[in-house]
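Moving on, here comes subunit A:
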Amino acid sequence: MTHAGYVAAGWIGAGVLIGGYAVTLVRRGRRLARQVPPGERRWS
Partner candidate 1 sequence: MTTTLPPRPAPGAARDEADAARPATTASPATRVLGAAALVATALLVLYGLVISPADREMADSVRLMYIHVPAATYLYVGCFFTTVASAMWLRRRTPGWDALAEAGAEIALVFSIITLGTGSLWGRPTWGTYWTWDARLTSTAVLTAMLVGYLALRRLELDPAARSTRAAVLGLLLVPNVIVVNRSVEWWRSLHQGSTLVKLDPSIEGTMLVALMVGFVAFGLIFAWLMVHRFRIAWLDQKADGLDLEAALAARRAESRAPTAPETEVTP
Partner candidate 2 sequence: MEPIVHFRAAVALLGRFPALAGIDLDVMRGEIVLLRGPNGAGKTTVLRACAGLVPVVRGEATVLGHDLRRNAAGVRRRVALLGHASALYDELTVADNVTFWGRACRARPDDIAAALQLVGLDGRLRDVRVGRLSAGQRRRAALACLLARRPELWLLDEPHADLDHEARDLLDRLIRQAVDQGATVIMSSHDLDRALALAHRIVTLDAGMTADQRAAGAGPGTPAEALRGDGEATSETTAEVSHVA
Partner candidate 3 sequence: MWRDAALVAGRDLRIEARSRVTVHQVAPFALLVLVLFAFALDPARSILERATPGLYWITVLFSALLALSRSAALDETAGARDALRLSGLDPSGVFVGKSLAVAAELVVLEVLLGVGVIVLYGAEPAGVGLLAATCLAATVAVAATGTLYGALVSGLRVRETLLPLLLLPVLAPVLIGATRAFEAALGRAPADGWPWCGLLAAFAVLYSVAGALAYGTLLEGS
């Protein structure tokens, strides 16, 4: 597995970035959802 370092950096980097962004989205969603009355949320 040559260039393993570069491949690992790329994959792990992408994973961390997307994962981190997803977590912030969910947490921010929860915080905002609490402030808004249920009527406003047309989904869940």
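General remarks:
In this text, a contact is a pair of C-beta atoms (placed from the backbone, for glycine too) under 8 Å apart; a residue touches a chain by one contact, two chains touch by 3 or more; residues count from 1.
The set was built so that all candidates are chains of the complex that A comes from, given by their letters.
Just so it is clear, the model here is predicted, and its values are computed rather than measured.
Here subunit A is shown alone, and of the candidates 1, 2 or 3 it touches 1 within this complex. Those residues of subunit A that touch candidate 1 in the shared complex are 1-4, 6-7, 9-11, 13-14, 17-18, 21-22, 25-26, 28-30, 32-36, 38, 40-41, 43-44.
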